[in-house]
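Okay, so here's the structure we're looking at.
A single protein chain has been removed from this complex, and every other one stays in its place.
Coming up: chain A.
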Amino acid sequence: MPPPLPRRRAVLGGALLGALALTGCGTFSSRPKVREWNLFGGGDGARLLQIHQQYVAEHPDVAFEAHTLAWGPPFYTKLAMSAAGGRAPEVATLHLSRLKGFSPTTMLDPIPTDLLEAAGIRESDFLPETWNRCVVDGKLYAVPLDQHPFVLYYNTEICQKAGLLGADGKIKPVKGVDAFLEMLTAVKETTGKFAASVETTNPWRMWWTLYGQLEGKFFSDDGSRLELDDAKALEALQLMAKLAADGLVPRSANYPALVAQFTNGDAGLSFNGEWEVTTYQTAKMPFSMAPFPVVYDVPKFAGDAHTFVLPRQSNRNQDDTKATVEYIAWMLKHSAAWAAGGHIPSYQPVVSSQEYLSLKPQAEYRSVAPDVLFDPDAWFSGSGAQLQEEAGAAFSGVFSGQATPQAALAQFKAATQTLLDTPSPV
């Protein structure tokens, strides 16, 4: 009989050697690594995969990995925790509206502007208001990739029948509440169901667009007080309630229902962000896009911008950072392919390029870029943050008829005040 002890040791030793060999495979690589986390799960995510394939093919010298996580709180939770632990990926996407709420001084590393310039990206390549939002305490923390406003999708066949298309086959722009309601009524008569599909369970973008078009204020200039204009806020909510009461939009629809109702022709219009282009193109339906109508006084469209950020790493590697900045520059220069997924590029040389201008319908609403209305500036505000959640809870009742506009507004104001009274955790 063989003695038991040596054998056990041999097994242990073998296991250790094996483990060493396995970890060795990962660590002894001389290529700089770029790990990217993003939140693009919709039609835009499919485009991103194609662009990344091209990037990988052109950069065999970079160890590149991309991961798509669930949009909204799940993504930001994971990103925040990885950055809080100092072991974040090299680069991640972040909504520009969330930048200040993401505690840039503790959870992000500033972007080395010298490396960015070396990669051929300059401040003058962007709209000044976009660029300025990326700077916190004099340091650049984000590089804008795109802008994504709330837009109007329209089914060209249905709108043709409803007599809404001009001689050029594009939808005739409407202005003012009455013209807006006339247009919706005409579409409803054609579809026999709804005029437009909207996400009633998350009506923030719709309300913020209408309220913005009324030039309503949200916070005082120093951000310490809520200065909502009740009359304007109510006017926007009452219009939303009227749309639902008249059957022009559904009383209840979540995001998948919004997409489905536009795809299957239950609705001839859709009010949504511009990121579902690929979905409707894949469905091979006749549609086009236009800026959301100016229903009230000024052109304003709720929206946001995707940016690249460097989440905080406790052991930042120079080579990895350089490769990462070069990746960001490459993505900006190839953002015409990204624009095909719906978003308006932030990088102006691409915006004026023929490649982008010939994209239909993606270039049809590019004029609204300067009028994109970002979310209010607060730590609890921005895409998928608490303020939008509170708005969804309060305002969805306006569509479903379970809450009056007055009650919904009172609830939303109380919730916002509570958040404002909470000491900022960032």
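Just so it is clear, a residue touches a chain if its C-beta (ideal position, glycine included) is under 8 Å from a C-beta of that chain, and two chains touch if they have at least 3 such contacts; residues count from 1.
The rule is simple: contacts and distances are computed from a predicted model.
A single chain of the complex does not appear, and UniProt lists its protein name as "Sugar ABC transporter permease", one of "NADH-quinone oxidoreductase subunit F", "Membrane protein", "Sugar ABC transporter permease" or "Lactate utilization protein B". In the complete complex, the residue from A:Ala46, A:Ala63 or A:Ala84 that touches the missing chain is A:Ala84.
Note that of A:Thr68, A:Gln160, A:Thr185 or A:Ser252, the residue touching the chain absent from this view is A:Ser252.
Taking the complete complex into account, A:Ser103 is the one of A:Ser103, A:Thr307, A:Ser335 or A:Gln362 that touches the chain left out. The chain not shown here is touched by just one of A:Asn132, A:Ser358 or A:Gln402, and that residue is A:Gln402. Shown as candidates are A:Glu65, A:Glu157, A:Asp266 or A:Asp371; the residue that touches the absent chain is A:Asp266. The chain not displayed touches chain A at residues 3, 73, 76-77, 80-81, 83-84, 102-103, 106-107, 200-201, 250-252, 254, 256-257, 260-261, 266, 312, 380, 385-386, 389, 392-394, 396-397, 400, 402-403, 411, 422-423, 425-426.
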